[in-house]
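Of the protein chains in this complex, all but one are displayed in their positions.
Let's turn to chain A:
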Amino acid sequence: MQSATDQIKQWILDRHAEVSDIEPDFDLLESRLIDSLAFVEFMVLVSRLSGEDIDMESIDIDDFRTLRRIEARYFGAGVR
């Protein structure tokens, strides 16, 4: 069973054949691995995996910036 962070990473890798791995602190938004067209779907993925009801209108975009921040905010810090 893959961890949530691994599943999230895999979701991104599936959409970017040119990328082989993503470091925990790599900026997903600045690098456009997640761009404005993919962001809603990405947020839904995090919400489903974490079981947390994410309010689309009041989220902090920075919480989605790196794999580490996503893990800290939605999957309990330092689990890994």
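Please note the rule applied: a residue touches a chain if its C-beta (ideal position, glycine included) is under 8 Å from a C-beta of that chain, and two chains touch if they have at least 3 such contacts; residues count from 1.
We adopt the following convention: contacts and distances are computed from a predicted model.
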item: Listed names "Sugar ABC transporter ATP-binding protein", "Ring-1,2-phenylacetyl-CoA epoxidase subunit PaaA", "Diiron oxygenase" or "Xanthine dehydrogenase family protein subunit M", matching UniProt entry of the absent chain; value: "Diiron oxygenase"
item: In chain A, positions touching the absent partner; value: 29, 32, 35-41, 43-44, 47-48, 56-57, 59, 61
